[in-house]
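Just dropping this structure here.
For this depiction, one protein chain was excluded, whereas all remaining protein chains were kept in their positions.
== chain A ==
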Amino acid sequence: MTSQDRPFEGGDRMGPPKPDRDLQALSAFIDDELHGDERDAVAEHIASDPASEATVAAYRAQDNALRALFADQSEPQVVRLRPRARERYLIAACFLVVGVACGFLMHMLLPAIGESPRFAERADIAYAVYAPEQRHAVEVAASQQDHLVTWLSKRLNRAVTIPSLAEYGFQLVGGRLLPDEEGPAAQFMYQNAAGERLTLYMTTATIRRNDSKIRTLKDGQRTTFYWAWDRVGYALSGQIGQEKLQAIAYDTCKELGGDPKNW
């Protein structure tokens, strides 16, 4: 019990000090907590004792003042219902799962949305490296086309088809095996009468979905059109002008089984 909690014995200003019990009775009287004889006795006492009457009046005044102080509480109370702790963990876990799923999906979709897939970049670089090569442009020449197809089909673990670009004036020079990011890739080189070269790059290693929509990668003078079909990534690179190359890319894609509706 603190000193403040101790009863206050009147003082000079309050008149003679009253015993605790009397004050409690007066207090209980105005709160309507007394019953029967006790109540009547206190009522009688108050009526005959001016000091007690003054005390009762003072207490009633306090009550009325306090009620007046806190009377105006009219605005509505807003209570937000938050989930319970266990539900919060559950919701957090759900968000985590959704977040991870979204991240995974984004990872799958990003190459299509943003930057080019790595195989297109590798195809472009392979073109830049081997197209200027005069003596060692290919490993296996077109004269051994059957061997070339068998060899690269085996290495790519796919039946490889080498499309003909003769109608555009490009003849097959030959092909070579190249390393892609996670496995082998094949590069076929074509050349026209003017000595201009194209390469068709194929890889199966990093292709996990079809996207036969043809996209473009430009790097300086070089242009690469690439697409993926039936788990093979294709990239046609050249420096013969974008429009001309695009026409060849579309036909090649179609010839290799791509769906023209996606272009």
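Definition applied: a residue touches a chain if its C-beta (ideal position, glycine included) is under 8 Å from a C-beta of that chain, and two chains touch if they have at least 3 such contacts; residues count from 1.
Heads up, the rule we're going with is that contacts and distances are computed from a predicted model.
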Undepicted complex member, UniProt protein name, chosen from "RNA polymerase sigma factor", "Zinc transport system permease protein", "Sarcosine oxidase, delta subunit family" or "Multidrug ABC transporter ATP-binding protein": "RNA polymerase sigma factor"
Which residue of A:61, A:90 or A:129 touches the chain not shown here: A:61
Those residues of chain A which, in the complete complex, touch the missing chain: 2, 4-8, 10-11, 13-14, 20, 23-24, 26-28, 31, 33, 54-55, 57-70, 73, 77, 79-82, 84
